[in-house]
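The full complex has more chains than appear here; those shown keep their coordinates.
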Amino acid sequence: MTDPTRIASLERRLQILEDKIEIGQILARFGPAVDSLSGDAAAALWTKDGVYDFGSATLEGQSQLKGLVQLTTHTEYVDKGCAHVLGPPVIEIDRDRASATGYSQVFIHDDGQWRNVRTSANHWTLKRTAKGWKVVTRQNRLLDGTQNARDLLARASQDNVQGDNA
Amino acid sequence: MTDPTRIASLERRLQILEDKIEIGQILARFGPAVDSLSGDAAAALWTKDGVYDFGSATLEGQSQLKGLVQLTTHTEYVDKGCAHVLGPPVIEIDRDRASATGYSQVFIHDDGQWRNVRTSANHWTLKRTAKGWKVVTRQNRLLDGTQNARDLLARASQDNVQGDNA
C-alpha cells in the first residue's frame, strides 16, 4: 500500500474509535448530570428535539428534558441521596448514526444503605451533529419480567449472531 | 522518523486500541444476550469449544453455552425480571491473546426493588480469530468471602505492581 492509502485507512479506523469513545462518554454524563440537578447539562446530551421515553412518561425536546431534574420523584430521590448508574453499553455505529444498548440502575439512600429502585433496559439512538454526537431517542423500560424490556436488550445482539464460530 | 515508520507505529498503536474496545464490547454483550434469552448471541461470544465455569457448573462448547439461557435458575430469573451487569474490566493484550478481569452482578426484581443475588469476580481469556476476538474461558466465582474469588481479582494486579512511583 502507498502511504496515502495507509493514512486514509488509519483516518477511517481512528474516526470509529473516537466515535465509540465519545458516545460512551455521552452516556456516562447522564447520571452525574441528573444526580447533581444539572438540568441544562442533562438536556444538552440530546438533540434539540430529542426524546426520552422511560415508560411512565415521555419527554420531548430541550425544555421538557431540562425539566427532568425538577420532577418530584427525581428531587425526592436527590434529597435522600441517589445515583443513576449505567452499565457498559454495546455501541453500534453506521456513519453518522449510532445506537447503544445497556442497563441503567437507580440506587437510593435509605438508613445507611442504598436500595436499587430501578433496574432498566435502555436502547439509545444517536446522530453526529455539528456539535458532536447527540442522543436522538432513549427508550428505558424496567426489567420487571415484562417482554418489552427484554426486547430492548435483544437489540444489542441482533447484529452479532453468527452461524458458526472460530 | 520517516513517514512509513510513523505510519507503521500508528498502525500498531491503533490496533491495540481497537482490540481493547472490541474486547470491552464482547463483555458488554453478555448481559443483554442472556437477559433477552438470546442463547445463540451469548454462545457466539465464545470460541467453538469455549468454556464458562461459574463454580456450580462448567459449560463447554457452543451447544452447552447456548443452553445457558434455558437453565431453570436462569429462566426463573428472567421471568421475575433480571439484569446481568458487568463492571468495567481490566484488559491485558498480548498479540493474539488477551485477558480481562472484573466484576459481574445479577439483580432480580422483587416487589418494586431489585435484589443483588450474585456479585462475582471474573477472569476471562480471549483469542483473536478470523471472526474477531472470542472468549476462550470465563471463570466466575462468588465474592462470598472465599479465597478463590479474590485470587481471580488479584490477576488484574499481577502485571501492574511497580516498585516505586512517579
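Note that the chains are named A and B in the order they appear, and that numbering of residues resets to 1 at the start of each chain.
Methods note: a residue touches a chain if its C-beta (ideal position, glycine included) is under 8 Å from a C-beta of that chain, and two chains touch if they have at least 3 such contacts.
Here the structure is a predicted model, which is why all the values come from computation and not from measurement.
Chemist: With 2 copies in place, how many does the full complex contain?
Modeler: If we count all chains in the complex, we get 3 identical copies.
Criterion: only the chains that are shown with their structure count from here on.
Chemist: Which whole number of Å gives the spacing of the CA centres of subunit A and subunit B?
Modeler: Taking the mean C-alpha position of each chain, the two centres sit 21 Å apart.
Chemist: Quick check on the complex: what are the subunit A residues that touch subunit B?
Modeler: The contact residues of subunit A facing subunit B are 3, 6-7, 10, 13-14, 17, 20-21, 87-91, 101-103, 105, 115-119, 121, 142-146, 149-151, 153-157, 160-162, 164-166.
Chemist: Which positions of subunit B touch subunit A when the two form their complex?
Modeler: Residues 3-4, 7, 10-11, 14, 17-18, 21, 24-25, 27-29, 31-33, 35-38, 40-44, 46-48, 50, 62, 78-83, 85-86, 88, 107, 109, 112-116, 129-131, 134.
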